[in-house]
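Sharing a structure with you now.
Removed: one protein chain of the complex. Kept in place: all other protein chains.
Labels for the chains are A and B, by order of writing; each one numbers its residues from 1.
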Amino acid sequence: MKLFKQNNNLAALDGGRRFSLDKALTITTFVLLIIIVLIPIFMIIFNTFFVKATTGRWSLDLSMFKTQLTDTKNLSAMWNTVKIAFFTTIVGTIAGVFYAWLLGRSDIPAKGLMRALFNIPYMFPPFLGAMAWDMLLNGRGGYFNKFLMNLLHLESAPLNINSIWGIVFVEVSYYFPFVFMQVVAALEKMDPTLEECARIAGAKQSTVIWRITLPLTKPAISAGALLILTTSLAHFGVPSIIGYSQGIYTLPTRIYAVIYNAGGSFEGIRQGAALSVLLVAVVSAALILQNKILSSGSYDIIKGKSTRPTLIKLRGAKYPLLVFCVITLLVIVVVPLVMIVLVSFLKAYGLPLKLENFSLIQYTRVFKGGGTIDSIKNSLFASITAGVVCMLLGTLVAYVVQKIKPKNKGALEFMSMLPYAIPGTVLSIGVILAWQGSILNINLYNTIWIIIVAYLARYLSFSMKTSSAALLQVSSSLEEAARACGASHTESLSDITLPLIRPAMVSGFFLIFLPAMREVTTSILLYGPKTRTLGVQIYGLRDAGMIPQAAALATVAIGIIIILNTLVNYIVKDRKGV
Amino acid sequence: MAEVRFENITATYGKKTILKDFSLTVNSNEILCLVGPSGCGKTTLVRCLLGLMKPESGKITVGDRVLFDAKKRINIPAEKRNIGIVFQDYAVWPHMTVLENVSYPLKKRRVPKGEIKERAMKALELVHMTTYANHLPMQLSGGQQQRVAIARALVVDSDILVMDEPITNLDAKLREEMLLEIRLIQSRLKSTVLYITHDQQSALQLCDKMAIMEPNGSLCQYGTDEDIILHPANKFTFEFIGVSNMIPVTCKGEKICLDCGVDYKLDVELPKGTTFAEKSVMGVRMNDVVFDEKSDVKAQVVSKVFLGSEYNYFIKLGHKVIRVQQSMLDAKLSGVPEDGATVGIRFVNPRFYDAKEEHSEAV
Partner (left out) sequence: MADQIVLRNVTKIFTTKTLGDITAVDNFNINVHEGECFSFLGPSGCGKSTTLRMIAGFEDLTAGEIELCGKLVSSSSKKLYIPPEERGLGMVFQAFAVWPHLTVFDNVAFPLSIKRVNKTEIRQRVAEALKHTSLTGLEDVYPGELSGGQQQRIALARAIVTNPKVMLLDEPLSNLDPKLRETMRFEIKALQKKFGFTIIFVTHDQSEAMAISDRMMVCDMGKIMQIDTPENLYNHPNSRFVHNFLGESTFIKVTVKGGKVYPKGSNQELKINIPKGVTGDMVVATRPNEIELTTSSEEGFRTHIEKRIFLTDRTEYLVPVGEQMVKIQTPHRIRFNAQDECYVKFIEPIWYPVDDEKTEAERNKRQLI
């Protein structure tokens, strides 16, 4: 055992100037995190349980919470939420692990290409997917259903996406990459001799997978599963599009409905807040459960030298499995994409998909119609601003936590990771409660800034994570060498540390920018008449029954995302030299 | 180049005192190797010297310049101390080319542009790295990266060059080469070097003077390599430098007996003036155990290991297994005993220490 850990920055022991700079950074971080993260969360809880009497005094009031809790609509929404999240998590995890193993450990052909393709569902906005599937498999006249009915001479639609299982199916196809990506990374990092050893010990290949590989990837699997679980619990788009017509509500859609029906009145928002507390309770229960499951045996995956792992020969199963992978990709990526594009060219929704029915009229309509251009501008502005601010703030938090290490860095880390576990819907309500004039009379409601503030809270942990990882790679001796070479503390930060973590900061930016661009869960509760985002606009068009127009705008949105993503890959590749 | 003096340095980390009242002088134009087990506080001392950590008390001077004085509240910031440093992990900046790395200290000292390149190239020439000037560090091997780090430390005329385990991350053959190179550069530039290591072998190969630190952070011996090998100050130094056997002994009247299951009387003269504790340990280096048929002390060979230039033996003396090293020359003269053979052994240059100290290392 080492007698003492070589600590990275003895801030308190260091020269005078260092002390003040580091302290200033620490305090700034604390203040910003409290404003961005803590206040909204506090506001939800406070407003659920306290009311302001006419006398101006606040008093405890549990009646609102009780009413919401006993409302059967809410209870069924809660039950639906849990059911959907549960099955999405189970199926998504199994699918993620299966494909990760197939692409990470077997000798299936065209691995590089397949791996890239399997990341697409991650970028694909789930609510657009839901739209596409609704077009295909709507119980009342989806295109594929019509096709089947004609083909098999059926009286009614054979498949119906508008059900709990439909929601689960769509969510699984866009969320399984959470597990897939984590497990592929873990398999890559894993020392192949751990598996070889088991072979030597006499275990057959299948035994090795069950008894060694899977248990070793358990931390990665459960981290991914947790991500699916919390995302699914909080997700608005898919259940709203698919479930609405059949009256299937989940907590997030219910919260939206409550606030929407109340027309933005404070009472409605309070109801939403009370429901949010319910949702937070469900998420917390899920977190506790996951913790329980995980706590048996704690370990890290032992990182080995990167020898080529022996790939498992699939032999006869090789090509059937390849075909299976290709079909999966077709179903979850290509089919919805093609469907949306095709519908966007239709003169009117419901017409058969024939060439003579195609035109560009929907595109002209959607761009001539009010708000579309504005919504693209709004989304770009909000996502770029949120991306830049999060990148800087996340790096600041990461620097304070990793390098300055103040006494209460645990609290900092907790605060920055908190929104990760809190559903986007809930955050939105917190942000409304906090920034509609109740604090210092700052009223951001109906401005783009309230959306940006919500994005900050929601996505801060993303950039903080990437910057943290990058900072851990920057050994403290690099900065110290600069000090010894005659650079002041500030100079060593700007000459050495910042350039070294710049690539991570850039990728942190895109990690926020891309999802914010296509986001709907948060902004659906926060948009005002002039601050519709791209997601809200598409959702609104569809909601108003203008499905081909929604498809046209969706096609444009997907185009933007593809272009941006190519750009990201290009930039990141370009910076590999660093 | 100047002399470096640490006077009564006390440094703590949290509540733990790492260095207490530590004093040491690095003579000008000499290489001082500071050797101690990991965690003894060597690196803390370096960090105090560099200004990355503030000692509680004491004084650090380089030449006639005071870098730190707790009493007078002097604490020159790290960037103004003018010390060259080479770290174990190279600490070469990965986003700068070799030339940019080496130029950086000159830039920070506002040296005119034309002069920067000239001086940087000169420093690279010193470490035979001119051909790699435009490479990025990741295109270089570990040894080459360390050369860049050395050039960067040498490029400005620092008052002292500090090397903190500079060769630990390199492989065996390269380590030897680097040591020789460091030596040659030092003798050419007449630099003052403070070389920190936990590896006594490389310290012996490099040093003019050596300072040994104990695990508790105190300085236990300072001297030339010969001093330290021939006259170790205490049991710690003796055990730390070289591989030794520690055999318990008891004093029976005038005679000293081995205390390892079998009572062998030892035919050794006590060093003059030694007062002898009843329970003691005898320390013998493995090359100071000599095979001698005439000796009454008999032991059994457990295993013999051929190492090219020498043989190593594990031999059983009573219930204790001790190690013997036999050079090829001796092997030719007195023969090579086989596994299981009974041999007579004699101890040359034994040292005796109080047994109570015997908790430093459990085998």
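In the analysis below, a contact is a pair of C-beta atoms (placed from the backbone, for glycine too) under 8 Å apart; a residue touches a chain by one contact, two chains touch by 3 or more.
Every value quoted in this text rests on a predicted model; they were computed, and no experiment measured them.
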{"item": "Hidden partner chain, touching residue among A:A157, A:I212, A:I340 or A:I547", "value": "A:I212"}
{"item": "Options B:L204, B:C220, B:A233 or B:V290, residue touching the unrepresented chain", "value": "B:L204"}
{"item": "Which residue of A:T193, A:S438 or A:N565 touches the chain not shown here", "value": "A:T193"}
{"item": "For chain B, residues in touch with the removed chain", "value": "180, 183, 201, 204-205, 225-226, 229, 241-243, 285-287, 303, 305-309, 312, 314, 325, 327-329"}
{"item": "Hidden partner chain, residues of chain A it touches", "value": "191, 193-194, 196-205, 207, 211-212, 215-216, 218, 297-302, 304-305, 310"}
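The rule is short, and it goes like this: only the chains that are shown with their structure count from here on.
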{"item": "Centroid spacing, where centroids are CA-atom means, of chain A and chain B in whole angstrom", "value": "53"}
{"item": "Footprint of chain B on chain A - complex, ascending", "value": "2-4, 6-7, 10, 13-18, 475, 477-478, 480-488, 491, 495-496, 499-500, 577-578"}
{"item": "In the complex, chain B residues that touch chain A", "value": "13, 16, 18, 38-40, 43, 50-54, 75, 77-85, 87-89, 91, 93-95, 104-105, 108-109, 136, 149, 152-153, 156, 215"}
